[in-house]
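What follows is a short report on a single structure.
Yeah, one chain of the complex is gone here, protein chain that is, but the others are all in their spots.
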Amino acid sequence: MIIQTSTDVQNRRLTNGFMLTRVGVTDVKKPVRVVRQGRSNTLFCNIDVYVDLPSTQKGSHLSRNLEAINEVVDKGLRTGLPGIEVFAAELCRSLREKHEYCSYAEVRVTADYFMERPGPSGKPNLESFKIMARAVSHNNDGLKKLVGVEAIGMTACPCAMETVREKYCTNVALEGDLPVISHNQRNISSVMVEVPEHFDVEANELIEIVEASFSSPTYEVLKRSDEAKVVLQAHQKPKFVEDVVRTILGKILVKYPNLPDETLITARSESEESIHKHNAFAERVTTLGELRTGN
Amino acid sequence: MIIQTSTDVQNRRLTNGFMLTRVGVTDVKKPVRVVRQGRSNTLFCNIDVYVDLPSTQKGSHLSRNLEAINEVVDKGLRTGLPGIEVFAAELCRSLREKHEYCSYAEVRVTADYFMERPGPSGKPNLESFKIMARAVSHNNDGLKKLVGVEAIGMTACPCAMETVREKYCTNVALEGDLPVISHNQRNISSVMVEVPEHFDVEANELIEIVEASFSSPTYEVLKRSDEAKVVLQAHQKPKFVEDVVRTILGKILVKYPNLPDETLITARSESEESIHKHNAFAERVTTLGELRTGN
Amino acid sequence: MIIQTSTDVQNRRLTNGFMLTRVGVTDVKKPVRVVRQGRSNTLFCNIDVYVDLPSTQKGSHLSRNLEAINEVVDKGLRTGLPGIEVFAAELCRSLREKHEYCSYAEVRVTADYFMERPGPSGKPNLESFKIMARAVSHNNDGLKKLVGVEAIGMTACPCAMETVREKYCTNVALEGDLPVISHNQRNISSVMVEVPEHFDVEANELIEIVEASFSSPTYEVLKRSDEAKVVLQAHQKPKFVEDVVRTILGKILVKYPNLPDETLITARSESEESIHKHNAFAERVTTLGELRTGN
Partner (left out) sequence: MIIQTSTDVQNRRLTNGFMLTRVGVTDVKKPVRVVRQGRSNTLFCNIDVYVDLPSTQKGSHLSRNLEAINEVVDKGLRTGLPGIEVFAAELCRSLREKHEYCSYAEVRVTADYFMERPGPSGKPNLESFKIMARAVSHNNDGLKKLVGVEAIGMTACPCAMETVREKYCTNVALEGDLPVISHNQRNISSVMVEVPEHFDVEANELIEIVEASFSSPTYEVLKRSDEAKVVLQAHQKPKFVEDVVRTILGKILVKYPNLPDETLITARSESEESIHKHNAFAERVTTLGELRTGN
């Protein structure tokens, strides 16, 4: 029995089709081995991949996406990849090759990530984060790759703190001992930075930047006196979600003076408000060049 | 063409089967109309239903579950049901009848729920909650039905507050003006109460009980000075998740002196800790009788 | 005690700030009453709202967002709004007014939605869907509003069907009785359509379009012979996710010949593949004008 090429249903010609912006597979889980500065780290990744599809072709060959994923995953297991964004970029390049009809390819990757971080008393502890990557290739524009991180921190509200002070601190002389009470809460913030060719951006550095932009980082283990220290430092640095995003942006500017002006940056902060049932949210989508002009 | 009864694949006899504890359908969405004290309220419900299955029968007739749901939903649309737990109970009874082979039936229902609540300055506002019901029927034990609510509130930590005071408030004479800073956070708490026959338990009363058990309720709209009031009242009533659960239990005891000792109670509280990446959790599963003995 | 204007922490001037693309609140839950063709429908909505923020201003006044939401919700409860996209548009306009410093406002709304749909034997049944709206206002560009729906349907794979036929149907003469086996699965598809001023787009019509674009719609209650009918019709109309999106686009073209060329359209389809652990996905983001040129 011969399987004829007519079975390639995807390849069929259409005369009244529409082009499709993105066709692909979502929620593929694979372990990706990253080797960086001599240290090997296996990330359990969630992967989405897409290519576009011309109006004349019935279907995208979705199994080629899985073959591409497997090839780059295998390469990572054999030789290690220098970063999750390099995994995304290699996968994006492979998609462009395997889908000869496409003019666009996109890869999105997220993974849990653990990193040793100093506690309030200096003792290191393993804290959990998310690490993300994205790669996009469009026509002959070259490939863009981005790396990002998401961290859980704490924000204390500067507005409530001021209002409490004005409304309830009748004797101003009594102040100064400790910051005044406010509401504080869990905050989830992230930053994604484009990594242009011949440049490098460390996910670990991005985690340090995001953690330093909260009112306070959060910690999995806190002895009682460390807990007090965390509460104090959060209230000494009260922050809106707007402040968290702007602090991240400012630190990115200082940290990466050599990255070109076109470098894409997205910073985001969301607070699970303790006084409300809803969340507060702030975001900036921009380039380093725009930030450098002070806007 | 005649469809023969042999098509009833579910009804086939098995000789080497196992009984099954629960077989059913999950995540059915239906609008349920509740009429209570003259006010009609349509709840958008998520419904799970189960019955057990004898070892000798191949399959449960799942379409009968949907017929049962539709019949009770239709009855609600026509005449209104006095409560979501009555909806669950009627559905549970119907399952027992339609699945003549079952000795167990279970219904779980959850829905978003809106209720006017006074803000800190007294002005009412529509706040959002979850309302839940459960009904279980086992052999000839009679049917049990439960009603419950889930609310989002705020907890301020009593332990961090004390440690901050001892560690940083060097001049005790300065105290007294305002509570000392602590960490506070969003907390999600719930209570489920059995409603024995001939008794009634109001979901609205349960919402009032849960909200009064937090360090402070949360509010969707807060003017600046109300925000300060909320922060103050939360710090004047610092609470662990343990305290929230115990306060709920205590208020239930006071509110329902006539409910019998066998009445089932589950109270639960989870704080999205602002100083940690994980949550704090407390739960009590018990009966009113046990609580009345002070345990 | 006088609360001084200095407490308006949000209003403080910044000299080294960055503008923010979007600042707002997410996950606000409110009931929105829609009255359309004389029928009143209360939708339980999830609402996200955002405005931009100039670099010179410390914070956005988030409580104004909730005031705006409450005002439009109240108006809906009093007089009924003609559609969820009108709710989004009015809210978007109100955000522009209340945040005098903003040049951008965005509103996103989603809600569960029930609609009577004929079953395979013609008998109507209440089926569940999602309804969505979006409104965006940018500078003086005028306001854009979109309405959309999401439906759960079924796709049967055309490629597997052909391969099975070629590989296993040795005697071609035996064919013709019934379609050949394939894999089929749950599919979630959606379409969003811009509603230009002076035009109207019915969410109910969009649901009909999306449901007609699957291999088959899905049904909450199916008698045995209806179940067979659904299986047959799905296999008679096998579809990739690509086909579902293109069918939606084609039907939109036919249904709305009078909508202008600039009208924004997004169509999306995701299959929870039964032979894989991952999903298949297709999407088109475009305008009616582009579609009309056959691309």
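So that you can tell them apart, the chains are marked A, B and C in the order they are listed, and the count of residues begins at 1 in each.
Everything below uses one rule, namely that a residue touches a chain if its C-beta (ideal position, glycine included) is under 8 Å from a C-beta of that chain, and two chains touch if they have at least 3 such contacts.
As the structure is a prediction and not an experimental result, all values here were calculated from the model.
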| item | value |
| --- | --- |
| Hidden-chain contact residue, picked from the options C:His235, C:Lys251 or C:Arg268 | C:His235 |
| Contact with the hidden chain (one of C:Ser216, C:Thr247, C:Ser269 or C:Thr286) | C:Ser216 |
| Touch with the omitted chain, as defined above, among B:Leu206, B:Val230, B:Val245 or B:Leu259 | B:Val245 |
| Chain not shown, touching residues in subunit A | 3, 7-8, 28-31, 42, 44, 63, 66-67, 70, 73, 112, 114, 125-126, 128, 220-225 |
| Missing-chain contacts mapped onto subunit B | 1, 3-4, 6-7, 9-10, 16-29, 48, 50, 53, 55, 58-60, 62, 66, 158-159, 162-163, 166-167, 170, 240-243, 245-246, 249-250, 270, 276-286, 291, 294-295 |
| Footprint left on subunit C by the chain that the document does not show | 127-128, 152, 154, 159-160, 163-164, 167-171, 174, 177-186, 216, 218-220, 222, 224-225, 227-228, 230-232, 234-235, 272-278 |
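Here, only the chains that are shown with their structure count from here on.
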| item | value |
| --- | --- |
| Third chains touching both subunit C and subunit A | B |
| Chain at the geometric heart of the assembly (C-alpha centres) | C |
| Averaged-CA centre spacing for the pair subunit C and subunit A, given as whole angstrom | 26 |
| Mean-CA-position distance for subunit C and subunit B (Å) | 30 |
| Where subunit A and subunit B are represented by their mean Cα positions, the distance between them in whole Å | 35 |
| Sites on subunit B at which at least two other chains make contact | 128, 220, 222, 224-225 |
